[in-house]
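For this depiction, one protein chain was excluded, whereas all remaining protein chains were kept in their positions.
Right, chain A next:
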Amino acid sequence: MPSTAAQIMQNVVLPGDPIPSHTGDDTTIKLGPGLTQDQDVITSMKAGVLNHLEGSNRWWVESNQQRVSLQQPIHLQGNRLFPFEKWVEFAGGAELGDGFGQTIVFISHPHQYIPATGESVIGIVCGRLTEGFKVDIGAAQQALLPYLAFEGVTKKSRPNFLVGALVYARLSLANKDMEPELECVNPATGKADGFGELKGGFVFKCSLGLSRRLMDENTPILRFLAEQQIPFEITIGRNGRVWITSGSAKTTIMLANTLQNSEYLNERECREMVRKLMTMQ
């Protein structure tokens, strides 16, 4: 993976740029976000930096960078435009594989959320239909949360959310052609596992990159806040929404501002900011 500035600049690609094939004709190449195949030529669809894993045949374009640390690869479950199931082998038949569990770094779209299966999002209930709730997740379409997608629910004990309620749910179905569907239960265990209604607290919007980094254990800001021994509870949605609650409204707002400001700061500056806020309290 390129890590120096010079190497990065060499690999900048723009839409329509053909990607030179570095490997022989026999090996297959897996195309990630930002790359598309037009007959025999692989071209880039976005403006960004062309990346591939060392010693691997996976290529992708990082675009609209949001300050991800290149030295520290990040483990991710699904990606923005192409869920793992859709990585296509270039030469030869298409093979669908799921979950590489490898180090993949990608960013696209800082603002507009594009749903991907398996991601956990914070939604706002907008209405009730016969089969479920209409939930706004910040995507192009509203999502459907079926009444029966909850733990331990029966036909008689359906959840009763009011319009405007906050829900933390998981995307069970998301593709470009259908409206997305949510569920409030972990499919593997059948238990709620934290999904469900979020009562009280405060939701703020952040960029998609920041919400992704907050879920990574290597991002230090949450650790710094926890070290200050402020009790708070936080829920991070991959759609750029973060819910936070603590003892008092003042603390909640301070924490929200801290998290929003930490987007463009490095570790040393984050530590400094948290220290200053503590002295102001």
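Annotations for the structure displayed:
The definition used in the following text is that a residue touches a chain if its C-beta (ideal position, glycine included) is under 8 Å from a C-beta of that chain, and two chains touch if they have at least 3 such contacts; residues count from 1.
To be clear about the criterion, contacts and distances are computed from a predicted model.
A chain of the complex is left out here; the name its UniProt entry carries, from "DNA-directed RNA polymerases I and III subunit RPAC1", "Electron transfer flavoprotein subunit beta", "Dynein light chain roadblock-type 2" or "Ribosomal protein S5 domain 2-type protein", is "Ribosomal protein S5 domain 2-type protein". One of A:45, A:230 or A:278 touches the chain omitted from the figure, and that residue is A:45. Listed here are the chain A residues that touch the chain not shown: 3-5, 8-9, 12, 14-16, 18, 34, 36, 38, 43, 45-49, 63-65, 67-70, 81, 108-112, 114, 140-142, 176-177, 264, 266.
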